[in-house]
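A single protein chain has been removed from this complex, and every other one stays in its place.
When the chains are written out, they are named A, B, C, D and E in that same order, and each has its own residue count from 1.
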């Protein structure tokens, strides 16, 4: 029951999965969860039909600083050329 | 870092994916994310074995008004005959 | 538009799906949603390649008490031997 | 009588499902196999059609369609007045039982192959044709006398471009265009593997059906009775019509099976769109949980026995 | 010596995995293929059984099972006292090494086909039977002297209705029921494609195993040694037993391979339920990351060489 944890939700392109995860671990996260997704945004429709055309959703639970640091890094690296959505919301971790 | 954004989470039946997305775009969303799901609720167990029996989870990030408008529309259109769950929570968009 | 609902998000091992769902229903939830996931945490990397190595994410919307009761039960039953993450956050249910 | 091992795979799946085995066939494989079966049936029929003449089929075809429209019209009042079901549910069930099941048809085809009997290639054309009128009749029944909010456009597109009809017709055309001369390289996949992949598919269907079979006590006696008696009644119509039209014994079995079978792919999808207020659990439960197993284990041999009897008496 | 190209597919998968290639075989296909392999092995065995008499198999069967129970009983003290592993981990590993690997068995079957040797059909029955006692022994070892919270009910259901045993037994029964007479239409899928689909599956297994192979330095020297020496030791038992029981050379190779192989489907699933406090990374790492590759590349040819030697010496 730690206080002040945040949930960072990243939606981006499937081909970036391994790279993003390396960066997330590098920045000190102690866990992450990935699910497959599809969607539509500024970079057009991503139908999820094949890897080139699919999204992933990565969730990381951690401190405010960690979440901000990950956002800053991913924004800097990928925002210009890849589909990207970054969301933060507070959560209670119960274990 | 826009203020006052909300995350709308819709859980409903897979066959409605295309229809709901048309309505969400019509109401002015500028993006959405879909994942496949299964579940159980008032309309019985949906095992995710085939399309008829699967759920989808649609997430839309937008203003309060947009989220409320989508909820109102979907509730009106599908609540009576289809499995439906509509959730809203505040989020910070970091990009 | 009921007040004071909470979203409980559980991330754990796929082989526990049926068992956890039985317990969740037993404790009085009136619905749940499951999606497939992969991830990494204290129990190592779970690549999602086969059932033994996959995670699931279970979401339950309900009262504070229900969410706490489910957390307590699952923590007691599975925390020691299985990968487990339990998160609670407030949501507005719109239908 | 011919013993057809493929049905054992269905049984295996049902047992696994009821015993809560961790055996799972991924959805993706289930869907790919259903695409395969529809295409294979269509192609087989198309190749057979390319070898036959179409003109003399028009009149018998009309008769077959007419009886096909009759079946939902008989189901509907039975369900509504004897079963006490709601209008929408009666109409939806009528559409399911008027429509046909491709897998049941495939089991009958396998049964004929095992028994060494041939059949008319254009039976596959009827498989396609019979899917449609029953759905239309069902929707009309549900909508009759209601504020006309039927989404006919969407519904008809759902029917014709729904994967069942679309793949059957597409397969028919491809098979017809290729004909026996060019189909050769496609044979290993679409002909030789048919039985094996049907067996695999039946295993999956068993897993899916297990859940419906388990819910069985909730259906009520009337619905269970309907799901067994109606197919037999429809099969009797089919046996007499096939015999009257001078079909081969194999063709008559297939016609009886078509009438007797209930849809659980095309009809649920179309009805969910066109008659959303009908409860899908009811119609899928009856057609997949009761009628399908009944047909493959008891129905097909029974209809064969009936047809054989009539042919040996009347023939 | 027979060269079996299917193992190259495993190598290809391992290389792709280690090189972090974007090659991915979807989980759904992996699972469907494992269902296929289990069914195909079962059906093949069942058809062979239908051609043989069962009664004279009971005594040799008992001997084979007895030695099968012995193996985990030998593993356990070795792991606990020499390896210094915890009770639960020792018991879980003992169960993995006492149990068997269907894919290793399949590679040995492919090896025999390549070498042009036949084998006794009932070896598949032993494949099924040998899965079970080792798991039970493993659970008993883990629970001995503990507050008895063993979920035997759940565990036994997990074992018998776990997909491995369930599909093997189901396949055996279907193959037996169909017999050589009715199996014909299923042959293209379950017999002709077996080697090719095994190759495809090995490609996927290589991808999965790569991760375990990469973790290999964390296992410690003892565990790696165990994962290589134990199979060879078990294979020696198998070679002598097979020879003593008068099995054919092919049958003896299969028996040796069964003893030498370690489970990575049935055992992990059962142990996770019955002995959850055991670390699954340890046992899957050893069985999939070390023993499986060792067996298919070195073991099977080695065991064949040993058996051949004994048969040519011993007459």
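Some observations on this one:
Convention: a residue touches a chain if its C-beta (ideal position, glycine included) is under 8 Å from a C-beta of that chain, and two chains touch if they have at least 3 such contacts.
Because the structure is a prediction, the values reported are computed rather than measured.
For the options E:26, E:184 or E:244, the residue in contact with the chain missing from this view is E:26. Touching the chain that is not shown, out of D:115, D:178 or D:245: D:178 (per the contact rule at the top). Between the chain not shown and the residues E:105, E:161, E:200 or E:264, the one that touches is E:200. Within the entire complex, the positions of subunit E that touch the omitted partner chain are 3-6, 8-9, 12, 15-16, 19-29, 110, 113-114, 188, 192-193, 195-197, 199-200, 203.
Seen across the whole complex, the unshown chain contacts subunit D at 26-29, 31-32, 35-36, 39, 157-158, 161-163, 166-167, 170, 173-174, 177-178, 182-183, 185-190, 193, 269.
Panel shows subunit A; residues 13, 15, 44-45, 47-54, 80-82 of it touch the chain omitted from the view.
Keep this in mind: only the chains that are shown with their structure count from here on.
Counting every residue number used by either copy at the subunit D-subunit E contact, under half are found in both chains.
A straight line joining the Cα centres of subunit C and subunit E is 34 Å long.
One simple way to say how far apart two chains are is to compare their mean CA positions; for subunit C and subunit D this gives 40 Å.
Subunit C has residues 15, 35-36, 48, 51, 89 in contact with two or more other chains.
In subunit E, the residues that reach two or more other chains under the touch definition are 27, 31, 269.
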